[in-house]
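Every protein chain of the complex appears in place save one, which is left out.
Order of writing sets the chain letters: A and B. Residues in each chain are counted from 1.
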Amino acid sequence: MTKLPTWADVVLVPLISLLLAAIVSAVVLLSIGQSPMEALSVMVEGSVGSAYAWGYTLYYATSFIFTGLAVTVAFHGSLFNIGGEGQAQLGGLGVALVCLALPWPHWTLALMAAMIGAAVFGAAWAAIPAWLQAKRGSHIVITTIMFNYIAAALLIYLLVNVLRPDGQMDPASARFPEGAKLPQFADIPLLQNLFAKYGPDGAVKLGKDGLAVYEQVPANVTFFIAVAACFAVWALMWRTRLGYEIRAFGKSEKAARYAGISPFKIIMVAMLISGALSGMMAINNVMGESERLLQNSAEGAGFIGIAVALMGRNHPAGVFLAAILFGILYQGGAELGLWTSIPIELRTVVQGLVILFTGALDQMVRMMLGVFFRPNRKGAA
Amino acid sequence: MDYATLLQMLDATLRLATPLLLACLAGLYSERAGVFDIGLEGKMLMAAMSSAAVAALTGSVWVGLLAGIGGSLLFALVHGVASITFRGNQLIAGVALNFVASGVTVLIAQDLFQQGGRTAALTGAARFAQIDLPFAESLRAVPILGPFYAEVLSGHTILVYVALLLVPLTWWVLFRTRFGLRLRAVGENPASVDTAGVSVVRLRYTAVLITGVLCGLAGAYMATGLQAGFGREMTAGRGYIALAALIFAKWRPWYCLYATLLFGFLQALALRPDVIERVVGVNVPIPALDALPYILTVVVLAGLVGKATPPRAGGEAYVKER
Partner (left out) sequence: MAAQAKGGRQATAAPTSPYAIELKGISKAFGPVQANKDINIQVPRGTIHGIIGENGAGKSTLMSILYGFYRADSGQILINGTPTAIPDSQSAIRAGIGMVFQHFKLVQNFTVLENVILGAEDGPMLNSSLTKARKVLADLSREYELDVNPDALIEDLSVGHQQRVEILKALYRQADILILDEPTGVLTPEEADHLFRILKGLKDQGKTIILITHKLREIMEATDHVSVMRRGTMVATVKTAESSPESLAELMVGRKVLLEVEKGPAKVGQTVLTVENLSVKDEHGVVRLKGVSFEIKAGEILGIAGVAGNGQSELLEALGGIARASGRIALNGTNLPLTGAKANGQTRRAAGISHVPEDRQALGLIMDFAAWENVAFGYHNAPEYQKNPLIMDNAAIWADTEKKMATYDVRPPIPSLPAKSFSGGNQQKIVVAREMERNPDLLLIGQPTRGVDIGAIEFIHKQIIALRDQGKAILLVSVELDEIMSLSDRIAVMFDGQLMGFRDPETTNERELGLMMAGMNGKAAT
């Protein structure tokens, strides 16, 4: 097989994979009598066509950045953490417990405490599979899947029997106190100008109090924490000894032993960080958006992290871009459900296809690309 | 608990265990051949949708069953191409196919029936009918055994009996036939098969396709036997429970039966909280029952109760070593 240049491997392989996923999705759409072009335009318009659309796209992207980073950190240690969903749900529990514990005076304090709660609970949920892998050799993929389901059951129990306020019907925690409310994009000075509502006359709409009215979007300050997390993970992986050890272990366990790197330590630490990142996603959806803990709060974002990490080539910059892309896919998919007869589930199909092409059929994609990168033999002969 | 309630519970157990058993045996073939498959869920879902859709359109459950198997086989084939031919990551391939199935089933069902991703409700010949075993009614009078025969064993759809028969059949294929010997060998040490002049690739594809057929039966039973039509995500994690059962059963056919019956019983219990409360005296939370199969599997994986050793060559593509 022809060896690809590095840039082609990093840039072209994910792009071709995406293209293949798009082509297959288009074929699916055509076969159910829908127009792929129409779908594409609705999705693009609804996800990036306005500030309002971006307000949703970035909200989804924020969650995906966290789960994508979580998968990335574990991947670098050659661990496939498929348990992001459960870890994110536990993170949500951590956030809820923190937010409900005190009448928080200011959101910054609540945020900091909630971040710790989310990270600790997420990491704790990853700790058992990690320990079982490191000490007993139990396959981490299977154990993390099992822990996803155990997490779901645990949360249902807690929401129904413990956290649900008296007199409330739906299985959810109480609403968080006002002091734990995170600023959304429309609450942030300057940024909020983008979300101003305009009247028919083109002037900014004013409320009864004479102040401008803004469109409420779920994107919130967590987005900036996610961006910071990208930077932090990058620094961790490529600027610290720990990251160095994780990457070395992931590339070759044998060589890592030669260098005196402890496999047990790396497996534990990589998974704890991974779990903590998954858990921190809950800041975005639980604290920043729903403001109470709901059942199935992660809504599949833990799994999307796999696609995001694969697509982003396990680099935080790639994860950031891939998360935005999946944010577009998610918001666009929701718009499809609103404005067309194409079911919202199209996004799940695309997500699955991206995982398939980037994660399992990557050799096929490389082979296809290899055709274009054959060295020119004329001169060599 | 009175005997009648017990019989009701056991009857439900058998019904609920059947899709688990079929999927569990499906996974057994693939994993015994060294191809890990966490895509059982997706294949079941695909089969459930295809069988329900075609049964609704044709009015024949048998044509539906074939369609279900076809849908599942298609996914099995993709899994095979990714993990055998292109030596891709078997686990990622499985995860990916589960997502594709989760979405594409709704897309197709919505396109065909416009009922919010469900298929039309199945009636009459489009569903599997219950089969009354011979003398079920006349033997009912026999104490203890009679009602058991009539209530629990009799009155299921054909796929329940097929699933039960597949257990000894799988055991026989695996341990009494040439194919089974080679299948087990290729999952333990593909080099042993390769040096004996037998194709590793062909064996693994065969196994993966058998997995497709059995997942097809599992999904078809869900949509045309257990329920009357397809609904989105109707398998509800049963593919993963089957996977758990497979590990719990240590990849052995008879243990698969026991494990899926146990997990099926837990599901039946979860439907009857009143029974638990009456028997145990305390209010066992339903989620605890839901989680129990997974917790038990983790316990087994951890080696706390016996050691579940997966096929040694599982999860890895075969490359001739230099």
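FYI, contacts are C-beta pairs under 8 Å (C-beta built on N, C-alpha and C of every residue); 3 or more make two chains touch, one makes a residue touch a chain.
Model, not experiment: these values are computed from the prediction.
Colleague: Any idea which of B:Leu112, B:Ile131 or B:Val198 touches the chain not displayed?
Modeller: Within the whole complex, the residue contacting the unshown chain is B:Val198.
Colleague: One chain is left out of this view; which of B:Gln114, B:Thr177 or B:Asn283 touches it in the full complex?
Modeller: Final answer for the missing-chain contact: B:Thr177.
Colleague: May I ask you to list the residues on subunit B that touch the chain which is not drawn?
Modeller: On the subunit B side, contact with the omitted chain comes from 175-182, 184-185, 188-189, 191-198, 312, 320, 322.
Colleague: Please output the residues of subunit A touching the missing chain, sorted low to high.
Modeller: 235, 238-241, 244-245, 247-248, 251-252, 254-255, 257-262
Operating definition for what follows: only the chains that are shown with their structure count from here on.
Colleague: Using mean C-alpha positions as chain centres, tell me how far subunit A is from subunit B in Å, no decimals.
Modeller: 31
Colleague: Report the residues of subunit B in contact with subunit A in the complex, numbered from low to high.
Modeller: Against subunit A, subunit B makes touches at 38, 78, 81-83, 86-93, 95-104, 106-108, 110-111, 117, 232, 237, 240, 243-244, 247, 285-288, 290-291, 294-295, 297-298, 301-303, 310, 315.
Colleague: Applying the document's contact rule, which stretches of subunit A touch subunit B when the two form their complex?
Modeller: Per the stated touch rule, the residues are 28, 32-34, 80, 82, 128, 132, 136, 138-139, 141-143, 145-147, 149-150, 152-154, 156-157, 160-161, 303, 306, 310, 341-343, 345-353, 355-356, 359-364.
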